[in-house]
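Provided herewith is a single structure, encoded as structure tokens, for subsequent inquiry.
With one protein chain removed, the remaining protein chains of the complex are shown where they sit.
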Amino acid sequence: MRRAFNALRHNPVWVAVALLYCVAGLVSPAMLKTEQVLNILQVTAFLGLVASGQTIALLVGGIDLSVAGVVTMTNILATSLMMGQNERIAPAVAICIALGVAVGIINGILVAFLRVAPIIATLAMNAILFGAALVYTGGAPFGSSAPAFNQLGQGSVLGLPASALCWLVVSLILAYAMRRTTLGRWIYAVGANEIAARFMGVPTRLVLVLAYSLSALFAVLGGLLITAYIGNPSLGIGNQFLLASVVAVVVGGTALTGGIGSVVGTIAGALFVTLLNSFTNIAQASTGAQYVIQGVLIAFSVIIYRVIGESAETR
Amino acid sequence: MQQEKIVGAEVPALELTDIQKSFPGVKALKRASFACRAGEVHVLVGENGAGKSTLMRIIAGVWKPDAGTIAVNGQRVEIAGPQHAQSLGIAMVYQDTRLVPDLDVSQNIWLGREPGGRLLVDRKAMDDGAREILAKLGVSLPLDVPVRDLEVAERQLVEIARALTSNPAVLILDEPTSALDAAEIQRLFAIVAELKRQGTAVIFISHRLPEVFAIADRITVLKDGEVVGTVDRDAINHEQLVAMMVGRELALAYPPRAAKVGQERLVVRDLTSPGLFRDVTFSVRAGEIVGLGGIQGNGQADVVRGLFGLLPHEGTVTLDGENAAFATPAKAIKAGFVYIPGDRHREGLFMPHSIRENISLPHLAGWAGLGRVPADREQDELRRAMSSFAIKAHSGEQAVRTLSGGNQQKVVLGRWTIGTPKVYVFEDPTRGVDVATKLEIYRRIRALADAGAAVILVASDLLELIGLSDRVLVFSDGRIVDEVAGADATEERIVGSAVDANSPDAQAGDIAANISVQSNSAAPAAAASLPARNVLGRYMAPMLLLGLIAILSFATAQFSDFFLTSRNVSNIAAQVAPLALVALGQFCVIVLGGIDLSVGPVISLVTGIVSYIAVSEGGAGVVEASAIALAAGVLTGLVNALLIVKLRIPDLIATLATYSVVFGLALIVRPSPGGLVSDTFLNVFEFSFGSVPAVAIVILVLYLAMELLLVRGRLGQRLYAVGSNAEASTVVGINIGVVRTAAYVFCGLCAAGAGLIVAARIGSGDPQAGATFTLSSVTAVVVGGVSVFGGRGTAIGVLLGAVAVGVMQNALNLMQVSAYYQYIWTGGLTLLAVAGFSLRLSARRNRR
């Protein structure tokens, strides 16, 4: 019990998710329905996966703004390669992952070896990827994802949305790996103190490259899942993740300064952001009001995390 | 030398009584009292961590005492801050120099107290004054060279010169000789003697006893935060002083030396790393502690870093007969080679992480490869490490950040009780820990040696080095110049060897010869071509950019006849104007190491505001609209500053939050495009002289003014100083919070100004009007050669960055490059420019 309480104390975002859910349920009882809960879980999956990857970039003290471009690229490539045929799923997915990881490696090299500031490197990469998607399609995206593949985004397993299961399973594996494997611990170490990590024998530059590759890989997974959800290509599909993925990670308690935070927190952060959107959809808030609320919540959550951190210190 | 009797002042120039100061976990000063007379050199001695630096910082106004009184010339004072201390006639020269690397010599000397008017500084007066002060010190330095290009000793002189600008009655020199060679030390002593003659009270901190006796009139000994006593130099001899410093614990302090040592374990032969150390040959036996001594920065630390695979090196190294020339720390650790760096905050600890994570980090690869860490084993090893070092914590999950200094150091050391390393290298293992912990650490180190390990000790505290080592190797200029058995070693012997090796008649190392010849011959030559060189240095990035723009323009002109028409050039000027204005504000934020994402939404919001107010024909509303718009910009800047400066939220997140809020407001004010702006408003902001848009001229003037302020203004000095070295700025009394607040407010103001221009260009309000400005302003600033890490960059560069972005867009249009490729070009060229700058920077860093 005490442990559970402590866990909550250290993960206030879960409390925030619960509170938001209660408030939303009071305002519009529709939020309390099982279908709506499942629906929210289903659509959180896309943002959730992209944000899990973004967490890694923030944990090493960087940021990955190319996730939007990676999602768009994945969506365009996956649909054009599958052309609606089940037997093409495997090669299409493989190519998407390979290209995504290649993008991540380039980001990592720019940051780790050429020492370009992450925000600039990944931003430029985002523009290049969007341009590449336009050039590849000639502005006319084509193809569609395969029916069997669409089950990932649309189907359900044991009454739970398949997309949410994919997201939770993959993210929890990542969370476990981050805490319990050498590689994960290296990522935390590099983010907290790159110099000290190097002195402890951590191959810091490789870890940075790995971190950006993971971030891109998860953006690819998110892109694949949203493609399975909708089945069609769309050049504008990635932009929604640019801001939202960073917001989900920060609300989930990961610090921009690196080395502090968790993938589990991000899972809650993604839920929070999606829940907020869904709630404002149902409550008919204007788009402007939605942005204002989001901004206030970002500032507020960061302040809360600092207050909690400092109270732990003076304890 | 005995002139203090002439002064014979009854009232001390400075008197401290019962000063107390605590830090979390450490009582740094316990009722320390101390007085210094005018015209005397008062030396403060004590071991590391005795409280000398704390005491001096309290005098200099950097820290406030918890209790106790300070009197200057008999007047009791409360020192409010560094600037107040300076106005009281107290000046301090820091041990680790507090200079701003990106400012030049004159600017550093006068930082925080520049002569001149409110806006501009009087550069001539600065140079004249600096020259005069430097002449008083008997040196001449080029005044317009950035301090980062100076040698360490030269920087020290700049610091001393800075302290002298205030004609201080009390001058504090905190270990000023640690980085100086013998000749430089002699010169410093002459300077001190001269100051003393002029009646200055000089407080000189040192723990090199020969120096102390050479210069002191009186000596005060500090130990563990308490004053042991103050004595006249003539009333005490060397041995008595040492006894005062270390107390009776000297004999107890260090564990007995090795009775016998075993086989050679680590053998180093002809180890060389160009510019750092050369032909270093030594060996360490099992059970032996070998100390690497000499004056700091003579290659001792570099040698062990080389051995550990952190620096490239040549030569042969064997460990137990096997090749042990490691290319990376990982390989060294795997082979049983352990290096414990001295600066634990910077190099040894992961502050937010738990004790467990800190302790097990270097062992993970050994336990688990890249895979799953065995939790049971980790817990076992953690328990063992924590109990064997008696680390005091609630549990292994406690964050290291929350531990006391001593416990933190135990974590650093305890991490290596796991496994059986063969070679240990300790660098200043007891820096900043209390005496009890010190004794424990000494005992542990000796125990490691007794267990058969080879131990290398690098310590800046010579007494510690001597007390702990079985053998001491003395370094000078990257070479071993002497070897002494620990039992026979004395500070005089070690310092003597190090200094003798440097004197002109001794066989000085080739490196030393090269360095001194270079610096001697280079100085006059450099002085001659200086103005050109420094203009070149400051404007390198802008000139490269100008070249790039010229090439792009030339290519475009070849392709399109319209590019060089006055209409097109005037178009480019009008198009660049809003971006240039936002970039100017963004520059001020980025040069401080921050970023402002909220500029784009501010522009959108401003167009919305204008589209409601400046609508009636006849001119009404133009002034009101502009005023309200600018106020909105200022308000956004203030909110940003509040979040960042007061609430300490990282820049990126804080301005992300305001981005979202302001964008929301823009959508609420003007949910969809609309509201035609009055012609009067358009005419005001679109006015042009012939084909030259007036706003472009205004912005050009703003940039030139900014460049002038950066080079010659008070503002520039503050921006660069805070962005480059916030701590250095604090100690000269610059209020960092005010500077950062001003930058964010200015940035908001610029964004609002740009919003007015955009409103005139689109003639209406639009919630998406500013959408792209956030990123393009950052791009313009970065392409303009400004480092996102702060402290570096020019306004002219940023202007050219904005122009480059504008010209590129125009050129791509005129060359009819397809929209799809325009994205790729923009991203690719940005990467190219930024990677180019950062490579150039890192090349320079490596050269140094």
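For clarity, chains are labelled A and B in written order, and residue numbers in each chain start from 1.
Just so we're on the same page, a contact is a pair of C-beta atoms (placed from the backbone, for glycine too) under 8 Å apart; a residue touches a chain by one contact, two chains touch by 3 or more.
Throughout what follows, contacts and distances are computed from a predicted model.
**Q** Looking at UniProt, which of "Transporter YwrA", "Deoxyribose-phosphate aldolase", "Dihydroorotase" or "Periplasmic binding protein domain-containing protein" names the chain that isn't shown?
**A** The UniProt record for the chain left out of view names it "Periplasmic binding protein domain-containing protein".
**Q** Relative to the complete complex, which of the depicted chains are touched by the chain excluded from display?
**A** A, B
**Q** Hey, which of A:Phe149, A:Tyr229, A:Phe272 or A:Tyr305 is the one touching the hidden chain?
**A** Considering the complete complex, A:Tyr229 is the one touching the chain left out.
**Q** Specify the residue from the set A:Pro141, A:Gly201 or A:Gly269 that touches the hidden chain.
**A** A:Pro141
**Q** Using the touch definition up top, pick the residue from B:Ser283, B:Ser560, B:Thr680 or B:Asn735 that touches the left-out chain.
**A** B:Ser560
**Q** To test your reading of the contact rule: which positions on chain B touch the chain that is missing from view?
**A** 560, 562, 565, 567-568, 571, 574-575, 578, 597, 600, 656, 659, 667, 671-676, 682, 686, 758, 760-769, 771-775, 809-810, 813-814, 816, 818-820, 822-823
**Q** Touching the hidden chain in the full complex, which residues of chain A are there? Just list them.
**A** 28, 30-31, 33, 35-36, 39, 42-43, 65, 119, 123, 126, 134, 138-144, 154, 226, 229-237, 239-240, 242-243, 246, 278, 281-282, 284, 287
The rule we apply is simple: only the chains that are shown with their structure count from here on.
**Q** Return the distance between the CA-based centres of chain A and chain B, expressed in whole Å.
**A** Each chain reduced to its C-alpha mean, chain A and chain B end up 35 Å apart.
**Q** Quick one: in the complex, what on chain B touches chain A?
**A** Spelled out, the residues of chain B in touch with chain A are 308, 310, 328-334, 339, 341, 346-353, 357, 360-362, 364-365, 367-373, 375, 399, 401-402, 595, 643, 647-650, 652-654, 656-668, 671, 767, 775, 778-779, 782, 788-789, 819-828, 830-831, 834-835, 838-839, 841-842.
**Q** Which of the residues in chain A end up touching chain B in this complex?
**A** Against chain B, the touching part of chain A is residues 63, 110, 114-117, 119-121, 123-128, 130-132, 134-135, 138-139, 180-183, 185-186, 188-189, 192-193, 195-203, 243, 246-247, 250, 255-257, 259-260, 286-296, 298-299, 302-303, 306, 312-313, 315.
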